[in-house]
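Removed from the display is one protein chain of the complex; every other protein chain stays in position.
Read from first to last, the chains carry the letters A and B; within each, the first residue is number 1.
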Amino acid sequence: MLNMQLSQMNNLAMLTPPSAIELNALIPGAIVTLVAILFILIDVFHRKGTPRDYLAYFSVVGLGVAAASTYFLWDDVLARPVFFGMLYFDRFALFFAALASVAGGLAILCSPAFLRSHRMDRGEYYLLVLLSVVGMIFMVAAADLLTLFVAFEVMSIPIYVLAGFLRDDGRSAEAAMKYFVLGAFSATIMLYGIALIYGATGTTNLEFIGHNLAYLQVAEGVHAGYWMALVGVVLILSGFAFKIAAVPFHIWAPDVYTGSPTPIVGFMASAVKAIAFAAMLRVMVVAFSFESLRGGFFGYGWIDVLFVLAGASMVLGNLVAITQNNVKRMLAYSSVAHAGYILVGFVAANSHPSFFLHNDAILFYLVAYTFGVIGAFGVLAYFGRRGEAVETYEDLGNLGFKYPVMGLVMGICMFSAAGIPPTAGFLAKLYIFSSAVDASIQTGEFAFIGLVILGVLTSVAGVYYYLKVLVYMYMKPALREFRPLDHIGPKVAVVACAVLTLYLGIFPGRALELSREAIVDFVGAPAAVQSVIDQANPIVPDFAVEPAVVAAEPVL
Amino acid sequence: MSWEPTLIHYLLLSAAIFSIGLVGVLVRRNAIILFMSIELMLNSVNLTFIAFSKYRFDMDGHIFAFFVMAVAAAEAAVALAIVLHVFRHKRSVNVDEAQQLRY
Partner (left out) sequence: MEPLFSNNFHYLGLIVLMPLLGAIINGLLGAKLPSKVVNVVACAPMLLSFVFTLIGVRALLAQGVESEGGRFSMGYLSYTVYEWIYSGSLSADISFMLDPLSATLVLIITGVGFLIHVYSTGYMAQDPSKWRYFSYLNLFVFAMLLLVLGKNLLVTFIGWEGVGVCSYLLIGFWYTDSEKAAAGMKAFVVNRVGDFAFLLGMFILFFTTGTIDYVELSELATNASTVPLLIQIALPVGLLILIGCTGKSAQIPLFVWLPDAMAGPTPVSALIHAATMVTAGVFVICRLNWLFTLDPRLMLTVAVIGCLTAFFAATIAIVQTDIKRVLAYSTISQLGFMFMAVGVGAYTAAIFHVATHAFFKALLFLGAGSVIHGMHHEQDIRKMGGLKKYMPITRWTFLIGCLAIAGVPFLSGFYSKDMILWSALSNVHFLNIEGVMAADVVMAYFTSTVNPFFNAEGVEIVTWAKIVHGGLFGLGLLTALLTAFYMFRLYFMTFEGECRADAETKKHIHESPDSMLIPLIVLAFLSVVAGYIGWPHVVVAFMPEALQSPALLIEHWLDDVFYHSKTFRLTGRFGDHPYGLEALAIAGSVGAAAVGIGTAWFLYIKRPELPAWIAERARLAFKWLENKYYIDELYDRIAVQPTLLLGQLSYWFDRYIIDGLLVNGTGFVAESAGKILRHMQSGNVQRYATYITLALVFILFALIYPACF
């Protein structure tokens, strides 16, 4: 019966082209793609030996236009999947499309002088960033495991290349190799998970998977397909956990962050992580919120897996970050720790459908984190001249007084990362933790409180190494002379990051509102979650169409 | 009576190939062979897709397999470039030679 229906749908798909309104869903991605294509064209006519700054600015403007387009599309979203169940066009996707574009733009701004000093002033660099952003934009919009996987790879492969972009640098090559081996490896494992899910449910569409999984557990017991689905979920989860660098799938992050070109590390640590979180949220909520798969409170489902990953990430990330001497490596471990904090919110908000709206704390955290981390890596990139790059804490000596703007930016970013008011990081942590406490109080389950306590304790430990950066910048003598890469790009980028970090910390209202709107407009959620959303947002647009429910008989 | 392979046989075969690839990734030191192992894993996944697709009379699996092939081709191209990059610095394609970034 299922096959009949699906093939009917396929026929229908071939006969009816997507309506014009659905094409809007492509706009942000299409803009970035168009910019990338134009970029290739312009790059062909580039005169040799002249700087490529204008190309960087062109890409930044293009990404800016893409980000701006999300603003204009904000009210045109659709409450149903588009392109025959391949993409979603909702505010959640637009939110992250904007975030990815902004992060990409800021990373590109930090790059030109850095690349010139490394004698790698190539157009491909910007092109690869643009293409990666395209992948990200489609990844959060994916409504089907197929689009998800393709977008996932479109996002990842350019980053692998970018990690090894510094041709003269052996460490960059090593970083690329490690990133690629592990990335491809985990992507393959994830793909195997997708295959198993496909086998168990007979579809790759997220919503259909969600519907069909319910039939795997029949009255007389668990169906054999259930175990296949369970393995599939875990394998898919591992692919996401790899991208967000959660312990123990974080293992690539420190090495890759240390070896890769600094401006790209900011991009990797912020946008890739944010997008992986968003896609994970989408997949897990839409497809796998079937109760016995989800688990929660040690019912041994994927929530429990993430619960453990959250705790492990917070502890390991912070502990190891303390022992680091290389600043980039410290930031890598700190990004592992941040993945842990975000996972706390993730676990709390998705442990039960009624907490779904708490996911806005994650969105806010990701925004706050993005600016903080790009700012920090931007400052490091500013001092990243070839052969005399700032690497260790000692290298930072006295830079704060010598370059007051950079010192201030670094201070704000470190404060934000450590969660000290009045920066965005503080509020973000506060919201994450309070959502976990709220979940804990409402369910009477104290496991979350334990996680929050662990989070608070580890973030106190985190203050130590974040402030160490400032101690060195302001209180220790300079050991070496550094010639910063005097270029307007990184200055603009890091100052923008610092200002935004402060702004979000002091006036979080608008950003919170946006993240709330993005979460409320999350399309594809199962009925239990949808009812929670509807309570928060009673106005249902009149064009809303219920997704077709496909009932599947147990197979295998 | 001739023996007909059923779904379970395909699945077992693909799982076996996947495991062989996985073990290859874990133990082979030569980067080229390591990437070949990853390709092996990808292809075993393709086999799984095709088997399920055939079993269900559903085209999604086939389509997926084609996309996987395309992605695999892209990955292979990048892989070879990266191997070359490493080779230029280390004069070797053994992955355990590259241990400069650690701790």
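Following the convention adopted for this analysis, a residue touches a chain if its C-beta (ideal position, glycine included) is under 8 Å from a C-beta of that chain, and two chains touch if they have at least 3 such contacts.
Computed from a predicted structure; not experimentally measured.
For the chain that is not shown, the touched chains among those present are A, B, taking the whole complex.
The hidden chain makes contact, of the residues A:Gly266, A:Gly301, A:Gly397 or A:Gly455, with A:Gly301. Note on the undisplayed chain: of the listed residues A:Met177, A:Leu216, A:Val283 or A:Ala447, the one touching it is A:Met177.
In the complete complex, the hidden chain is touched by one of B:His9, B:Arg29, B:Lys54 or B:Arg88, namely B:Arg29. From the options A:Leu73, A:Leu87, A:Ile244 or A:Leu357, the residue with contact to the unseen chain in the full assembly is A:Leu357. Against the chain not displayed here, chain A makes contact via residues 177-178, 181-182, 185-186, 189, 227, 230-231, 234-235, 238, 242, 248-249, 251-252, 254-255, 300-301, 305, 316, 319-320, 322-324, 357-358, 360-361, 427, 430-431, 434-435, 437-438, 441, 461, 506-509, 512, 516.
Residue positions on chain B in contact with the hidden chain: 22, 25-27, 29, 34, 95-96, 98-103, in rising order.
The working rule: only the chains that are shown with their structure count from here on.
Across the complex, chain A is touched by residues 7, 11, 18, 21, 25, 31, 34-35, 38, 41-42, 44-45, 48-49, 51-52, 56-61, 63-64, 67-68, 71, 74-75, 78-79, 81-83, 85-86, 88-90, 95, 98-102 of chain B.
Remark: chain A residues 2-3, 6-7, 10, 145-146, 149-150, 153, 157, 160-161, 164, 167, 170-171, 173-178, 180-181, 184-185, 188-189, 191-192, 194-196, 198-199, 202-204, 254-255, 258-259, 555-556 touch chain B in the complex.
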